[in-house]
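What follows is a structure written as structure tokens; I'll ask about it next.
With one protein chain held back, the other chains of the complex are shown just where they sit.
Read from first to last, the chains carry the letters A and B; within each, the first residue is number 1.
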Amino acid sequence: MTPTIVRPPATAVSVPTRTRNVKRDRTSKSEERAGLAMLAPAVILLALFIFVPAILAFGLAFTNARLISPYPATFVGFNNFARLLTDPTFFRALLNVGYFALVVVPMQAGLALVMAILINKQVKGTTFFRTVYFLPVVTSMVVVSLLWLFMYRQDGLINVILDRVTFGLVTGPDWLNDTSTSMPAIILMSVWQGVGFHMIIWLSGLQTIPADLYEAADLDGVSRWQRFRYITWPGLSATRSLILVTITIQALSLFTQISVMTQGGPLNSTTTVVYEAVESGFAQQETGYASAISLVFFIIVLLISVAQRFLSREKI
Amino acid sequence: MRHAKKRLVVASVLVTGLVAALTGCASGPTGGSDGNNGELTIWTHNGGNTAELAAVQAVVDGYNGSQDETTVKLQAFPQASYNDSVVAAAAASKLPCIVDIDGPNVPNWAWAKYLTPLDLSVDLSENLPSTLGIWNGETYSVGHYDVALAMFARKSVLADAGIRVATIDQPWTQEEFSDALKTLKATGNWKNPLDIGTGDVGEWYPYAFSPLLQSFGGDLIDRGEYQSADGVLNGPEALAWAEWMQSLATNDYIATKSGADPALDFQNNVTAIQYGGSWAATNNTEAIGDDLAVMPSIDLGEGSKVGGGSWQWGVTTGCANPEAAMDYLSYSLSPENIAAISVATATIPATDAAAALVPGFEEGGNLAIFREFSAKSAVLRPETPAYPFIATEFTKATQDIINGGDPQQTLEAAVKAIDANIKSNGGYTQK
Partner (left out) sequence: MAIAEVATAVTPHAVLGRSTTKKKRSLDLGGWLLRVGLAVLFLFPILFMFVSSLKPDQQIFGDLSSIAAFLPVGNISMDNYAAVFDRVPAARFLVNSIGISAITVIAGILVNSLAAFALSRMRVRGKSVILTLIIATLIVPFETLALPLVWWVNQLPSFELSELGFYFTTGWIDTYHVQIIPFIANAFSIYLFHQYFESIPKELDEAARMDGAGWFRIYRQVIMPLSGPAIATVAILTFLPAWNSYLWPLMVVQTEELRPVMVGVQYFFQLNVSWGEVMAYSTLITLPVVALFIAFQRSFVNSIASSGVKG
């Protein structure tokens, strides 16, 4: 970072070169110490409340631990993983979250960006629109899932509206009970619920783009598309990787909607890895097996995130 | 230098964790000490259930007023996640002296040594058998009430369609029921004439659908040794049950996933017949009045069956003063207390003495029919620690069958999973 420093001239002149070098060595030591001190609270808290329980949880994957049992857990090596490999439901769950993520990530990121750009403008009613777009995010996911459960009924509102709009030409499916529409229905509802969250992140990214770039562009009378293509999009490169990584992780961790709306059905068409882990761990009391599912899930998501970060060539 | 720094960070993190772990270990588990100092805590699943909570609170207040050795404190949790709360507390050894338990889970908790056998001063032989949690020859829990299953319909609807009102002595037979559904469906008034609560999750599936399986002659597990489901959950009777369940869906008699509230759909005449719990009776009566017919479940061959076992009370092993806990439970089981709770919950009182005190449940009362259902045809869900696992497998299998999964294959898979689970838990025997 040294070569690009633009120093205020006065200071630069007043500091003789030799003292500066000595100072720099001393500063780098104190800088490191100060940096560690600033990192410490967050790192210690994360270590205590995520790393420790995660290591405990992953350790359980190699045991036959039970949620409720009079016997202590014993070490069983890779038994749980062997069982996982022969569990067709687990592979179905992997396939389902893959499908969900592939559709949701671009859809939600794209729509969120459009919304962020729309409400970044100071026009009449901006506060109103921002608030409305954000409403689904602040409403309890359990309640949101229930609302959509009502709307997705065969005789529910979505089908009533479909019927009215098309003058009775289209009879809507039984959304959540048809293996071919259950996942799209979950996707639609998830994007509706989550898009406001990422809109806010895009919005904070838009704020990092200097206004004078847009002013200059306005002077040149460029088109909206050009403004977006040559100013907004490049200006959002850092935010893009943040959004990509977080939406992907969120999508792959799909759980609450499934638990309230479909319980993985019909015929496993909406089951997910986290749902299977929670179901095994809590309802079926097989803590060890559930931990194995979680560990495998963690490794898969980690690989995907690393790949994404590598592909988006983000510098740290 | 560089490594030293790194090590420093790693070490400080490790030390912080280690110190915390050591201090934790050194002082040992602090939990499980409820019952000291003349105080005793009860956990109940009634958070938000204003009427039932008030009734239980009144019993607790009565007990606190009746003696001055022990003060009982009631702590309510919301039902939907009550099990999560209890399991977490058990993991942290923070269970209270007395807990509320859903009947079928009692053997599991007794096996895990959460519960201690009851030693009460009241005679439990007066109780409906389905209000006692028995495992390995010991009684671990006792309930104030039970619930039952019933078929609800409008008398006028049945009369118009020429269908008779079923009675305890003469429930509908399988053929009668099929004809009735066919007739109702043919009127075109209902998309799905019957609602059996397929959209309900949690304990409803095993509670409501295993009695149907038992009426066919199948079961969830071989109740001889409780070691295998083979032959009972995948035998010819079970297959007949599965095919029948599937036919309800393929004929569009039921929705593969019913609405979120079957009782409200029935009250709004979205469905013609509701197969539901006795707890829906009060609201259904309120909405439909005299036109409401309350009928026993269908006889599918082996007689009409209803599920037995609702919420019950048990004493935990960690309780510092089990005598006081037993004393409270004995007090709470007086006919007056049982009656008061039963009135508040509109449930079936556990004893005859209490039933006489509850309006509607006295001889010839309009709710007495449920007590008859329960006394005559209640089948407990299998009393084995394997039950929670069996319940999830049964729920999943039933859902798959209703949604068109191959009946035989689905049942075979469930049997395989259940048997493997029992085996991996050493047969769930007590060591």
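The rule is short, and it goes like this: contacts are C-beta pairs under 8 Å (C-beta built on N, C-alpha and C of every residue); 3 or more make two chains touch, one makes a residue touch a chain.
Predicted model only: the values in this text are computed from it and were never measured.
Seen in the complete assembly, the chain not on display touches A, B. Listed residues A:107, A:157 or A:183: the one in touch with the omitted chain is A:157. Remark: the omitted chain is touched by one listed residue; of A:93, A:261 or A:290 this is A:290. Residues of chain A in contact with the chain left out of this view: 1, 4-8, 11-12, 15, 28, 31-32, 34-36, 38-39, 41-46, 48-54, 56-57, 60, 67, 114-115, 118-123, 125, 127-144, 146-148, 150-151, 153, 155-157, 160, 192, 196-197, 200-201, 203-205, 207-212, 215, 218-219, 221, 224, 238-239, 241-242, 245-246, 249, 253, 255, 274, 277-278, 281, 287, 290-291, 294, 297-298, 301-302, 305, 316. Summarising the interface, chain B meets the missing chain with residues 2, 5-6, 9, 20-21, 23-25, 27, 30-31, 43, 47-50, 75-81, 84-85, 87-89, 91-94, 147, 259-261, 263-265, 267-268, 270, 277, 279-280, 283, 287.
Operating definition for what follows: only the chains that are shown with their structure count from here on.
Separation between the centroids of chain A and chain B, computed from CA atoms only, is 37 Å. By the touch rule above, chain A contacts chain B in their complex via residues 32, 36, 40, 43-44, 47-48, 52, 64, 66-71, 146, 149-150, 153-155, 174, 176-177, 179, 263, 265-267, 279, 282-286. Chain B makes touch with chain A in their complex at residues 5, 8-9, 12-13, 16-17, 20, 83-84, 87, 90, 108-109, 111-114, 191, 201, 255-257, 259-260, 270, 388-389, 392, 399-400, 403-405, 421, 424-426, 430-431.
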